[in-house]
Each structure stands twice: as C-alpha cells, then as structure tokens.
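Rather than the whole complex, this shows some of its chains in their spots.
Chain naming follows the written order as A, B and C, and within any one chain the residues start at number 1.
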Amino acid sequence: MKLAVLVNEGPYQHQASDSAYQFVTAALRTGHEVMRVFFYHDGVNNGTRLTTPPQDDRHIQKRWSALAQEHNVDLVLCVAACQRRGLVDEGEAKRNSKDATNIAPGFRISGLGQLIEAGVEADRLVTFGD
Amino acid sequence: MEEEEYQGGEVKKFLYVNRRLPHGTIYALESLETVLIGAAFDQDVSMLFVDDGVYQLKKEQAPESIECKNFSKTYRALEMYDVEKLFVERESLEERGLAIDDLLVDVELIASSDVKALVDEHDVILSF
Amino acid sequence: MSTLNIINKSPFEKRTLDQCLKRIGAGDSVLLIEDASISAVSGTAFTEQLTAAAAQSKLYVLQPDLQARGFNDASLLDSIESVDYEGFVNLVVTHERVHSWL
C-alpha cells in the first residue's frame, strides 16, 4: 500500500519524530511504499544539519537523511513553516537574504501543496504530533 | 505560490478537525493555511470544530493585545475559496457557555453523536 | 502573600487547573494566562469549580490574553480580577515565589 506521513513536532522535544521514524521503517520492512514524509509546524526543525546530540543518543536528523538516501523517501519541509522557524536552503537564503543555510541532506523545502498531494495520492496519511 | 498546483485530477474528501484554542499555539493558524491550499487544489474540504476548536470562530478576537496576527477574519473569507462546509459540535459550544450568535460565520451545528458519521464520509482526516 | 501559581492551559484540554487547585491553600494566588484565560469566563462547565476556588485563593486573569480570544471584562466571573502585563509583574513581585504549572 502507498503511505504518507505528517510530522508536526521537532526532534527530541516530543516523541513525534521518533514515532514517525519507527513507523516508516516498519512500513518499509513490511513491503509498503512510503511516498512522502511531510514536516509541518515545528516538524521542520527535524531538517537542520546543525544538531550535535549527545554521542550516546540517537541522531534524529542523520537517521532521516539515511532513510531518504537508502529508501528514496521524499522528505519535504513546509516552506511557510521553515520561514517562521529559520530552516533555510540555497534558494530560501537567496530569496530572503540570509547569510547561511542549515538544511540537511535528503530534505527539500516546498509548499503545503505537497501535503495535500500526499493526502490525495497516498492510500493512508498518518499524522504524528504533540 | 507558483509551485502550488496539482494536476493529478483525483479528488478526495478532506476533513480538517480543529480542537484547539487560537493564539496559545500556532496550530489553528497553520491549519487554516492548509485548508486554503487544499481548497486551491480543488479538493473537497470540510472543517469540523469540536472541543476548544470552537473558540477559533469566536467573534471579537483582538490578538493585537498580545501583538499577534488577527487571522479570525480569514474564516469569513473561506466561502470565497469554496470552503462552505463548516461543522460545529453543539455540546462543545454548550460546555463553554457559547451560542451560535457568538460565532463569526454561518455554520452547521451537529450533535456529538453525529461526529462519527461525518468522519466516516471523509477520506483524509487532518487534525493539528 | 505566599505563592503565585500560573496556569496557561485550557481546563477543557488539560487537567492542570484541577491539579493546581487541589494542592494550594491560604495565601496562594492563581493567575490564568494564555489558553487558561478562557476559564475565567462565566457560564462555562468550570464556573462552579472556579467560584469555589475563589473562596480560598485569590484568582486573576491576564486581560490581554482574554481579549485576544474574543472576551472582555464583562464576560468574567465576579470573583476573578483582571490584570494587564504590568499587573502580572506586580503579582510576581508581591508574592514570595512563582510556580508555573507546566
């Protein structure tokens, strides 16, 4: 079956991103397709490459980036939410005159339309939040 | 936003469930942004206000007092985007001492016992 | 005065109001801010509980938060006093300690 996932909270503060990750890997293990993980609200904070969690802890961003690379999962950060929270890629840096970027590999910034599209095209949409 | 186009052709029934107060968190505002995009994509969009979500439609919100954006007028504009199906749960209003006259827009009142049937009619449920 | 207790969540959403009220006593005050401000409005399912609590503790509501959500002082329970941010500061200063019930 074709699944899509929505993540509404940032890494570490809430379990939402952990639960979503475990759900996605279980779905892939059992032969389902995960066509997109859409990050909204504080969820966009999962997509920064600037975190340095304690060495004995999980690295949430790297885990997502690896999933994108190994299983071709589309990781999309909502552009409006990124602008409010300070998530920036090359294009956004240019558009909004920012002097740095912080987006992590495997993530892309796009519009809310990508969430609606996921809702339409996936057989099921599962939301993780606070 | 030029990227916001969807050519898929398929139409699904989206139900946005609003259960939180406005202003204390951003969910009400960002949910509304999603509703507008969903409508722009020609999807079939309904909104359900239950629990503290009914406060989102309260008249006379003045968040200028806390230097926040007054997005409550956007609910009035939903009609222009063909979002016409706004459902409000009667029991949620009553517990809060609110009546239909306290709300910004015309809504359809439903009973708590009707919520399941409404949910069952929809393909995708989004609750922020 | 003893402790200024701050509550910021709606009693319809979280149980913080109950959890705070049962553990405070004489000399303590409660300030309702953010989403908790709506519990100060009369005629809700929590009116009785707040009226009873007001017999024991002094209750305040942050007026700008109430106004943001579409209510004014006329909607308030009689037993709850409305303050602005400067009044909030004054409550902090006139109590011995502050306890935010998060």
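Just so we're on the same page, contacts are C-beta pairs under 8 Å (C-beta built on N, C-alpha and C of every residue); 3 or more make two chains touch, one makes a residue touch a chain.
Just so it is clear, the model here is predicted, and its values are computed rather than measured.
Whole-complex stoichiometry, in terms of the displayed chain labels, is A x2, B x2, C x2.
Here, only the chains that are shown with their structure count from here on.
Rounded to whole angstrom, the centroid-to-centroid distance between chain A and chain C, based on C-alpha atoms, equals 38 Å.
Centroids built from CA atoms put chain B at 25 Å from chain A. Rounded to whole angstrom units, the spacing between the C-alpha centres of chain B and chain C is 28.
Contact of a single residue of chain B with at least two other chains is seen at no position. Remark: chain B residues 20-25, 51-52, 55, 58-63, 65-66, 68, 72, 95-97, 102 touch chain C in the complex. Residues 1, 3-6, 8, 10-12, 14, 26-27, 30, 33-34, 37-38, 40-41, 43, 123-124, 126-128 of chain B are the ones touching chain A in the complex.
Listed in rising order, the residues of chain A touching chain B in the complex are 6, 8, 40-41, 79-81, 84, 110-113, 115-117, 119-121, 125, 127, 129.
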